[in-house]
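See structure below.
Excerpt of the complex: some chains, original placement.
Chains: A and B, in written order; residue numbering restarts at 1 for each.
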Amino acid sequence: MENIISDSVSLVSTDSTFYLKSVMDSITASKAAYLQAKTEITSNSTSINLNAFKLDNLWMMIASALVFIMHLGFATLESGLTRAKNTTNVLFKNTVIPAIGLLTFALCGFGLMYPGAEFTGAFFGFKGFGLNLPDGGETSAYSPSYTYWTDFLFQGMFAATCATIVSGAVAERIKLISFMLFSMFFVALVYPILGMWKWGGGWLNVIGFHDFAGSTIVHSIGGWGALAGVILLGPRLGKFEKGRTYPIPGHNMTSAVIGTFMLWLGWFGFNGGSVLSADAGLVSKVLVTTCIAASAGCIAATFTIFSISRNFDLSMTLNGILAGLVGITAGADVTGVLDSLIIGLVAGIIVVLSVITFDRLKLDDPVGALSVHLVCGIWGTLAVGLFGSKAGLQQVVIQLIGIVSIGLAAFVAAFAIFFIIKSTIGIRVSKDEEIYGLDGGEHGMEAYPDFMNK
Amino acid sequence: MATLEPKMKKIQAIIRASKFEDVRDALHKIGVEFFIFYEVKGVTFQTEQKGSYRGLSIYDSAGSIPRRVLEVVVPESDAKEAINVIKKSAYTGETGDGKIFVSSIEETHRISLG
């Protein structure tokens, strides 16, 4: 092609007729060259977009893996903060929950939570059962940053998280089968229907409710479910007796620390992935605010409990980290570094006071799930109205509407499910089983059969 | 060198761990200041299945039940009361409540007296 042009140019000094042809040839060649260049440019564009799509999608897949590993975090944290005689049971629940969660989310949760644009502003929508790859579902036609599969996987991992939050609060006394039933309904129906209000484009989204990665949608919903369970179950034997409140120490701090670090690691994907793309600036900022809040929560909880009990209580330090993480989850995208520091510090203080308060209220929560997920989830959601780029009275009001409406709905729904289960098959193990441990009663095995127990 | 003068009895009570705190408090009320306890397994020969692992029944450890042993050494004169108190506070009425064995102690020494 270049040859054509240069040929034509070299002939310019000859006569006009010939010249005419030469110019014409040049133009024709030019046109062809242009068309080819255009094709190449377009093909480049396509490749660029494909790269961008693959890149964003890669991050979302990795984020899904990170959120997945949070289930190991919950499993080890919750079992670490409960007694050895119930370890198998606690581990078991946290192991089957991601399985139940993914399967029910595939069955109907995904369709309930993301019913599609026609349900914008609604309270309820449904796209249908099962996973059905839409046309172009594996390309950017589905979404600029992830495939249909990635979308499901990421959201499915979130859904399972919500049910896991409940498991810690009701541990050491709930009947296994009752808990599994509850989880199934909670993750199949309650979480996705309420989640749709915000993330599925529902009414809360339309009024401007901001909940970046789920301080309310994931953590508070889980927390409200936990509260319903705690109320209906009653406390563990030996927790509140003769007018006093007795501590029931967790059996394995190593486990609890592994759990907390796994959760913090998972939060890189939980918050980082909630950007829904690999946007360099936003994702990295979110990771920084997330880590700063976690650190602040850690330090604040450590010194708050120290000032109360004169002890550096590791279990509270761990709760502080999670409190900071839950607190920043709603606003990790709209708050600055200093905001996240304050949000984390406040969360770390709140979580300690909250644990003590729930004990005073005789609500027995073995692992502090209510304080971490429910109370700090509320705090974090509110904080969006107080700090960062969305701060303002109006936003506070909107955030409160979200907190209250979701809270009410989640609590009532969870209470109803638990209540029906309680009235039919029961929710609490026998007194004997509780004393000797759920591991024997529900699983016929011990978690640590080779060690002597105290 | 303090061999205590009064005749002493050792009371060994095998009780349910769940009754431990009741027994402890009851003993405290009648003036027992110290005792030791440790964990044992009681063997029974009812081989009812108590668990399973990977599809295989766990019979053996099922045949043993965890119990707590209290050992307290008291002067002969107090033994009756202590025994009664333990019996009452460890009682549930169901089989498995445990046993109390009494034996003689010929000398007792308190190490801290040198």
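Just so we're on the same page, contacts are C-beta pairs under 8 Å (C-beta built on N, C-alpha and C of every residue); 3 or more make two chains touch, one makes a residue touch a chain.
Remember, predicted model here, so these are calculated numbers, not experimental data.
Undergrad: Determine the copy number of each chain kind in the entire structure file and write them next to their labels.
TA: Overall formula of the complex, using the displayed labels: A x3, B x3.
Simple rule for what comes next: only the chains that are shown with their structure count from here on.
Undergrad: Please work out the Cα centroid separation of subunit A and subunit B, and write it as a whole number of Å.
TA: 51
Undergrad: Under the stated contact criterion, what part of subunit A meets subunit B in this complex?
TA: 435-436, 440, 443-446, 449, 452-454
Undergrad: How about subunit B: which of its residues touch subunit A in the complex?
TA: Within the complex, subunit B touches subunit A at residues 17-18, 39, 50-53, 58, 61, 66.
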